[in-house]
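Complex shown without one protein chain; remaining protein chains in place.
This part shows subunit A:
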Amino acid sequence: MTFYQREIHRIKDVCYSNTGQIQKVLKTRNYIENHFDQELNLDTLAYVGFTSKYHLLRLFKQYYGQTPIQFLIDKRIEKSKFYLKKGISISETCYLVGFESPSSFSTLFKKKTGSMPSNFQKKQFSQSRSIGDF
């Protein structure tokens, strides 16, 4: 058995032995994956997971290293890139991924990706056009 295989077993025993807690956070993550386009907050997630929001917050952070809301934002940004690449308008993309205001969506998108959605979309089109030119 290699050093890494021993470490895997050790970490599994120390960090991942509480299957009840793991099932709870997996359920929450799964719910976010399937409902990111709807209005979601910690109260909803706690209600769905039959737990208190503070407990859920602590558990999710413990196992995923980020809060459920941070995870939700990342999911929405990832999905918005997908829609923008397909040529869907910025405001439509904003609502499709669950944000309520195009201006706050644009600000958040720039913070997370380094580009405004409009610039991101332009860049995608120019890239696909230059590939098509060859």
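Note that in this section a residue touches a chain if its C-beta (ideal position, glycine included) is under 8 Å from a C-beta of that chain, and two chains touch if they have at least 3 such contacts; residues count from 1.
The rule is short, and it goes like this: contacts and distances are computed from a predicted model.
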Options "Doubled CXXCH motif domain-containing protein", "VOC family protein", "Anti-sigma factor antagonist" or "Rieske 2Fe-2S domain-containing protein": UniProt name of the undisplayed chain: "VOC family protein"
Residue numbers in subunit A that touch the chain omitted from display: 2-5, 8, 11-12, 15-16, 22, 25-26, 29, 63-64, 114, 127
